[in-house]
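After the structure tokens below, expect a handful of questions from me.
Missing here is one protein chain; the remaining ones are kept as they sit in the complex.
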Amino acid sequence: MMETLIKHLPILPIVIPLMGAALSLVVGEKFIARQQLIAWICVLLMLGVGVAAIQHTASGYLSVYLVGNWQAPFGIALALDKLSALMLLLTAAIAAVVLLAAQRSALTKDTFFIPLFLLQLMGLNGAFLTADLFNLFVFFEVLLAASYGLLLQQPDRAKTNAATHYVVINLIGSALFLIAATLLYGVTGTLNMADLSQKINALPPASRPLAVSAGFILLTVFAIKAALLPLNFWLTGTYRAAAMPVAALFALLTKVGIVAIIRTLTLIYPDGTFGNVAMNKVLIVAAPITMLIAACGALVARELKTLIGWSIVASAGMLVTAVAIGNAKALSGALFYLLGSTMASACLFLIASAIVDNNALKSTSTTSKQPTWLYTSALFLICAMTLTAMPPFSGFIGKAVILAGAAQHLWPTWLTAMVLVSGLFMLVAYVRLGSRLFFSHDASTLSSIGYLPMAALAAGIVALTLFAAPIQRFTDQAAVELRQPQIMQGNVLGKRPMDAIKKTAPMK
Amino acid sequence: MSPSITLLLLLLLPLIGAIVLLWVKSRRQAAVIAGVATLAGCALLAILAPAVFAGEVIRFRVEWLPSLNVAFGLRLDGLAFLFASLILGIGALVVLYGAYYLAKDDPMPRFFTWLLCFMGSMLGVVLADNLILLVVFWELTGLTSFMLISFWRHQADARQGARMALTVTGAGGLALLAGVLLIGKVAGSYDLDAVFAAKAVLRDSALFTPIIILVLIGAFTKSAQFPFHFWLPHAMAAPTPVSAYLHSATMVKAGVFLLARLYPALGDNDIWFWLVSSAGLVTLLFGAVVAIFQHDLKGLLAYSTISHLGLITLLFGLDTPLAVVAGVFHIINHAVFKASLFMAAGIIEHETGSRDMRQLNGLWKTMPITATLAMVACAAMAGVPLANGFLSKEMFFAETLAMDTHRLLQWTTPIAASLAGIAGVAYSLRFIHDVFFNGEPVGLSKTPHEPPRFMRVPVEILVVLCLLVGIFPAYTIGPLLAIAAAATLQLPSVNALPVYSLAIWHGVNLPLLMSGIAMIGGVALYMLLQRKINLHTVTKLPGNAKAIFDSLISAFVNVAERVTQITQNGSLSRYLQLIIATAIVGAIAGIWFTPSFTGARVNPQPANLFVMSIAIIGMASAIATVVIYRERVTALILLGLTGLVVTLTFVYFSAPDLALTQALVEVVTLILMMLALKFLPRTSAREPFRFQHWRDLILAVSAGGGLSWLTYQILTQPFNSISPYFLMKTVPEGGGANAVNVIIVDFRGVDTLGEIAVLGMAGLIVALVLRGIKLSNSPIDEQIESKVPESTRPSLILSVISTLLLPLCIVVSIYFYVRGHNLPGGGFIAGLVFSIALILQYVALGRGKVGAQLPMDYAKWVGWGLLIAGLTGIGSMVIGFPFLTSTYHVFKLPIIEAVPIASAMFFDLGVFVCVIGGTMLSLSAIAKLNDVRGDV
Partner (left out) sequence: MSLELLVALGVGVLTTCGVYLVLRARLFDVVLGLTLLSYAVNIFIFFMGRIAIAKAPIIKSGVPASLANYADPLPQALVLTAIVISFGMTAVLLAIAVRAHIENGDDKVSNEGSQ
């Protein structure tokens, strides 16, 4: 049993939500309870798979799965390395919280919410797992389509307008993705990332410029997803319009872009290759500026939702900066930072739905709401400290590690200055808005969601600090693994399919 | 219990207390818990005391951040012990005091929660065994102090003061972090011992200057050194216990603690000397002078604190072992007398309702005991003999005189010191004279009287300490000072300390003379000021840096506003322009960065006239679409023409499956668009801004040019790919002659799985977007009524044809489905044919009939489709093969002779069903829309 599980481990995070979605559609809208049951089963299974994946990869394996039993690079291969394992578990965790929140705010009753929610998860997991560039495109489309649907639940004017921008921008992104991916095929004749990373380096000089151009277009696409400057504008509006539990789920969307960028710069164009050099030159400038601009946006944000949106952009800038720095320390720091910032922004979105608007606040009495105020503000504090990289939470730890990595880079001053200055801006922004939200009036009531979902996320953030040691040992290993593309190449291309099922002789 | 565990507990106690307080409601309980936590801390410290006095360093260590190679390490040496005892000792008194100070309606549990949190972070700062951990707790003190300063959060000035404090010290903390990271880079470790050991390495490194500057910014912001001093006076909006605790005894001392901590590593060189001593000197004088002109009691004390912190900083800057000893000594003394003074001020405010020295006069009559206590404390502040302040001030004077290394400072420092001494005496005098004498109180809200008994106890204890230390220094403070100083200088033992004598009388010498000058001068100065310019009339106070700070912040915000408006103006086309431009620039960058050489090229093939003419038609129709895009219906027809040409392209270039699919999709898309157009304006309004059109045109042309350039490059380059594998394996292992279809359903089955999921979702989304639209009250209702296109008018012929067509189409679609694996076709094409049949029904029979025709819940179809496809994949997992592994078997069928039934065909069945579901969902959603309109 166990080894069958391990054997099929990489496909499960895709199959489970897919089947769940299919079943919940077959069950039909009328039976919400059954749909929710299905969703919970899927999410819990995903959590289990996520834990298993962490254990499996932590014990030194990088398991490759040949879908349809076709040898890579011809068939589609899934690769479960430490990075994808980390993302799988994070996704499952966020999914559980979001599902709980959605259920409590009766969002699950919305049209097709459960199927779309599950397909969103399928898309995310697939994007984290696949080792095939075009397949990555497909999973991007899956998760995007699902996100359109989730964003448009109960469409009103605001949602429709936000969706218009979001969809059109992403359709352009998809077109660019297609161009980039197939351009790479036209140059190298393959689509498997591990194969690409070998073939690109073996290219004749005449083809190299095309390969790099393809890389840059690819980067543009992922930068849109990761909300990197100057492609970040879709984010705040979309997140503001979305129902808050959905927005909490969307906190993962930018991370897909980040992971894709990591894959691009560590696998397709690994460190030291001609493509990588060129791209890092650009990113090492664009990413820190993104941080700064995002900090500016945060400074002028008048609503919590907008502020969170900008924080997400800022953390994306931070992460890509780390990726551009590229050494193992920075990467490890980035992975650690990613966990905390994702949970914190998700949690803040839930809090945002919990804080009622100022006018309502003024009217509420001081004493009666004291505990509510206390808990809400405590949760807010933890998340804000994480996103502004205030110690002792994971934001600070990750940032410190990234900066330690930056110290080994060519331009330590530029990087450190940008990181710290934008950090200060974020701090000021949060202090301004936070004191306005929690100080100028004494109470804030909670929506139907209740504390459990937020408390769970906050607990996760605290755990990141308390158990930093084992987690960092894992991220360190993950970073080292990423820095050695040959590991991925060897495992993916070296994986032999099983002896085929007995087939009758081909027809004459 | 082992010492190291005791040490950990010492740090955790306050935090545990704070957590307990979260569930406490009553005021009394809160105070008790806070008090117990603090006293327990004192007890633990007492337990550890013997070891520390014996010269041991007690440590606790557990792995924490392997990436940074940083452990969670605590160390209790002399210096840490000194500060810990200040934090806990004065902490205990503040708790007692605060319990009486806070008003009935102040939430006391919250107050003590944050107070304990602060206590814990402050302990962390002094106990940290490595610099990263120190920074962590450093920032935490800033955050907790923010919470304490803004305790009365309904007061605007409290909020502002708190924000300013956090911003300034937070910025300092970031600078400190940068400095620490640099130290770690140079020294190779963040552990204090390693850093001390790396003294020489640090000094020789090129980064030494930046390191010192960054660290000092951290220290100076925290200890309110000029020019970062301005936040401290505004932090006085905090409740007085907080001021007494944070802003005299502990937090502001964190900066000088840092100086003391890092002195062994960074001290003893010119950069340190000049930066630290000059900052200290300026602050010393500035603070002392400004203090004289304050009317607010706490304001006076705040500036006096700034001045004394300057004094301590200066001592560390003087950079001699003895000066360091004096510095440590004054840290203790200042903490003691300034805390007592703040508490006294608090009592006065508490009992009179005012802190303004222009109102408070002649309190001697009403509250003599408090007055006496305050006067003794003031004496200590002024450096009067028999009070502790005198001793350290003497040492300070002596050190300023001992400055023979630097010619310039040899004279200036002692003079400045004396001047500061004079000012110090002056403001101490003003405190006493203005508050307790100088006539009668003016316009007080309350009638003054002595405070409750226990509120005075803390003050009494502190004042007694002042005197004890002042009179018997050697016996009281001697040993503590010794170990603290030894630890600061990182000496092996206290015996290695430079000789200094703790006594009141050293005979007649220059320091004594300077003290004398300070005394007399101070008295004279105060009287002069009273006589010549009545201090009460002084309204314009010097040193108001708040305005500058505020304008700075608002300037930042304005810039941010501007930047945000530029980057995010809300216009979609702007964003799309940016994206496309970025992509183009990126593509060019790719070529720019890579040195290109001309390589082998394949020789081009000629195009015959037929192909060219077709192509030209296609391009022409595309361009035409753009030209008349405002006439939407016409544009649609032209678009269709372009689509037709695309189809022909696929036909000509040997892609029958694509041609079929393209054609069918074309039909469905056009129908969808026609239907949608019924609910949209027929014509698109003319847009303004001609230049914008030109900009877009340029962008479009460069995009097109770029892509066609890329296309040409690829087409003329030699090619070898993985595809031969598919051609070779498709029949023997895929079980189908149609390579494309086998790739779709087998080689790359996952792609298809995702693809149909997307199509299915598209259907769902269309349905949920259009659900619940009430066209009856929508603005466009009438115009639609008027313009129902011909296509939807029920017409007899069409309906007859379509009814005949339906079964035929179904047969055709099944045929396509079956043969798909070997010839052009497959589940997707079949599905589309099927859907088109249904759509024709709809178009022919008009609104509402489709529902009647096929009463189906197409969402379920999507579900079934995905389910079938998924189960096919899982099936292979059941028999132990990877997901979607296919097998096939050859069957004999009547019509088509030999059909290999591949398991992939079940997968294709899923595709078939899902496609119908998705397509029909979209169409029927719009159809329903029609009905809604019809029914109203």
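Labels for the chains are A and B, by order of writing; each one numbers its residues from 1.
The criterion applied here is as follows: a contact is a pair of C-beta atoms (placed from the backbone, for glycine too) under 8 Å apart; a residue touches a chain by one contact, two chains touch by 3 or more.
Predicted, not measured: the structure shown is a model, and the values here were computed from it.
Considering the full assembly, B:Phe828 is the residue among B:Phe118, B:Tyr303 or B:Phe828 that touches the omitted chain. Among A:Pro115, A:Gly237 or A:Pro288, only A:Gly237 touches the chain left out of the display.
Set against the missing chain, the residues B:Gln662, B:Ser813, B:Ser886 or B:Ser903 yield one that touches it, B:Gln662. Of A:Ala53, A:Val98 or A:Val167, it is A:Val167 that touches the chain left out of the display. From the set B:Ser2, B:Thr537 or B:Ser654, the residue in touch with the chain omitted from the display is B:Ser654, counting the whole complex.
Interface with the hidden chain, as seen from chain A, comprises residues 134, 138, 141, 145, 148, 152, 155-158, 160-168, 171-172, 174-175, 178-179, 182-183, 185-186, 191, 233-238, 508. Remark: the residues of chain B touching the chain excluded from display are 568-573, 575-577, 580, 604-607, 611-612, 615, 618-619, 622-623, 625-626, 629, 632, 635-636, 639, 642-643, 646, 649-650, 652-658, 661-662, 665, 668-669, 672-673, 676-677, 679-681, 684-685, 687, 696-697, 699-701, 703-705, 707-712, 714-716, 719, 721-724, 726-728, 730-731, 737-740, 743-744, 747-748, 751-752, 755-756, 758-759, 761-763, 765-766, 769-770, 773, 775, 778-780, 822-824, 828, 918, 922, 925-926, 929.
We adopt the following convention: only the chains that are shown with their structure count from here on.
With each centre defined as the average position of its C-alpha atoms, the distance from chain A to chain B rounds to 18 Å.
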